[in-house]
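For this depiction, one protein chain was excluded, whereas all remaining protein chains were kept in their positions.
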Amino acid sequence: MDKSMLADLESLPEADRQRMSAMMEQLQIRDSLRMYNSLVERCFTDCVDTFKHKSLQKQEETCVRRCAEKFLKHSMRVGMRFAELNQGAATQD
Amino acid sequence: MDKSMLADLESLPEADRQRMSAMMEQLQIRDSLRMYNSLVERCFTDCVDTFKHKSLQKQEETCVRRCAEKFLKHSMRVGMRFAELNQGAATQD
Amino acid sequence: MDKSMLADLESLPEADRQRMSAMMEQLQIRDSLRMYNSLVERCFTDCVDTFKHKSLQKQEETCVRRCAEKFLKHSMRVGMRFAELNQGAATQD
Amino acid sequence: MDANLSPAGLDKEQIFGIAEKEMEYRVELFNKITHSCFNKCVDNRYKESELNMGENSCTDRCVSKYWQVTNLIGQLLGSGKHPM
Amino acid sequence: MDANLSPAGLDKEQIFGIAEKEMEYRVELFNKITHSCFNKCVDNRYKESELNMGENSCTDRCVSKYWQVTNLIGQLLGSGKHPM
Partner (left out) sequence: MDANLSPAGLDKEQIFGIAEKEMEYRVELFNKITHSCFNKCVDNRYKESELNMGENSCTDRCVSKYWQVTNLIGQLLGSGKHPM
């Protein structure tokens, strides 16, 4: 759907390309903030289950750290595979 | 809430109505893409559970096809009922 | 991230501040409608489980009312705590 | 875009803004009904690609009940002091 | 709208854009806290329409802990090499 459209965009004058990249930048900021929000939600849901205290307990903090690190590593791996597939570089098993 | 507002819109000049319908078109494109994304997510979640292979297995593919077809039929039925209710055509049982 | 930026905004001329508050108003309208949608979804999911009738049964209606009231009270409480934390007024336990 | 700017200016912008939010709301409502009623009514083992009669009549009633819940909560919000 | 365009042009547009994203972020954070803490703290059988003391104090602690998780993960992201 988009290949021809993106080709069209490359033929646009400089000013339009600038606007395009400003738009992408805005989308990336929004996306990063959403990713952050959903990461916090996931790790909170998976790691915090008791509410006898107002402060995070040591083991909850450890769990949150590991959750975030695992998720970020996972997310980078997905990003690499996703990029390969977007470039049609996927191979069969 | 909106009935009076939509009446106001109908009294707007031609140029505004054009802008309005361009806006609706944009929303429909975004909505279609979101619907597509959420349909894929649902059928993937329900149908794919083993990861010994890189390719979809025959039974997974069958499941995905049925899932998508069922969802689309369901969605069209909901759309008809939704339209009736929006028009105040709902009857009691 | 935002404190310096918001300070910048306060130094903007009147016209910009007006635009800013118009933007916030739009976001609040959208947010209220989303909150409404998600509240309905939650109470429907938790309270309605049988579909032998086309109309809400008495006990389902009672459940929905309680669900909505509880959620709104909860939401206001979260709002107060959230505001305190945003102002750095949080204390230790 | 410029062609649509009227002397009324900001007010018209606000009307468009509200109309846009209103449409987004309706689309989101439709999507939530579709997904909620699929979860409640349709067997997700997908043994066939047709909806059977039970699934269809469940869907009709589900949409109707969802709509009633929407109105009921709308009344609660409208009548009360809740600023939603 | 035109009245708000300044000589600074694009930069101001960017400031507005970032401020908008920032506000969206806060609204989304608030919504996620509200829903997460409702799930963790409030009995969803809805036997009454009041929140009891246990639910209220659970909510207070839940919001506090959610906030701490937000800060903790924010630190991890800020200190690390992760491009989020």
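Which chain is which? They are A, B, C, D and E, in the order written, and residues in each are numbered from 1.
We adopt the following convention: contacts are C-beta pairs under 8 Å (C-beta built on N, C-alpha and C of every residue); 3 or more make two chains touch, one makes a residue touch a chain.
Quick caveat: nothing in here was measured; it's all calculated off a predicted structure.
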Fill in the blank from the handout: Residues of chain B touching the missing chain are 22, 26, 29-30, 32-41, 43-45, 47-49, 51-56, 60-61, 64-65, 68-69, 72, 76
Handout entry: Where the unshown chain meets chain A, residue by residue
Key = 1-2, 5-6, 8-9, 13, 15-16, 18-20, 23-24, 27, 31, 34-35, 38, 42, 46-47, 63, 65-67, 69-71, 73-75, 77-79, 81-82, 85, 90, 93
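Definition applied: only the chains that are shown with their structure count from here on.
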Practice task
Return the distance between the CA-based centres of chain B and chain C, expressed in whole Å.
Solution key: 25
Completion exercise
When centres are defined as mean Cα positions, the distance from chain C to chain D in whole Å is 17
Exercise for the section: Name the residues of chain C that each touch 2 or more other chains. Expected result: 34-35, 38, 47, 53-55, 65, 69, 93
Completion exercise
Listed in rising order, chain D residues that touch 2 or more other chains are 10, 13, 18, 22, 24, 41, 60-61, 64
